[in-house]
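Just one protein chain is left out here, and the rest sit where they should.
Showing chain A:
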Amino acid sequence: MNYNTKSPWILHYDGSSCNGCDIEVLACLTPLYDVERFGVINTGNPRHADILLITGGVNDQNIPVVKQIYEQMAEPKVVVAVGICATSGGIFADCYNMVGGVENVLPVDVYVPGCAARPQAIIDGVVKALAVLDEKQNAMKK
């Protein structure tokens, strides 16, 4: 049995987000949604994290940052793109400095659309990410 699904530790990175999705991510930790019920801890350290939550689109300046954070995480790891900006660039997709969604830089496993993404949707996205995490763990064993 894999215990990844019982204790997913999340690293939250704010790309060029408007802060709308960020406060919704943090709202998941509040007493109303209380994701710690499912063992979720919001860690600040990529070495400890299992799930990388990225909000906001990726621009030229934060490409190396996002890549570095991803490389510092230990396998198995998954990436969840939260909000429409992270999934496709949203209304900023045509800006001269934007490269669009996170998928252009990292392999994204789960997309959570919405502007801003609601806490329920974010929790649902994380739960879907757990299935992917489980698959990756099983693949690691072989």
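Here is the rule we use: a contact is a pair of C-beta atoms (placed from the backbone, for glycine too) under 8 Å apart; a residue touches a chain by one contact, two chains touch by 3 or more; residues count from 1.
Simple rule for what comes next: contacts and distances are computed from a predicted model.
Think of the chain that is not pictured: of "NADH-quinone oxidoreductase subunit H", "ABC transporter permease", "Glutamate transport system substrate-binding protein" or "Alpha-D-ribose 1-methylphosphonate 5-phosphate C-P lyase", UniProt labels it "NADH-quinone oxidoreductase subunit H".
Where chain A meets the chain that is not shown, the touching residues are 2-4, 6-7, 31, 34, 36-39, 41-45, 47-48, 50, 72, 74-76, 137, 140.
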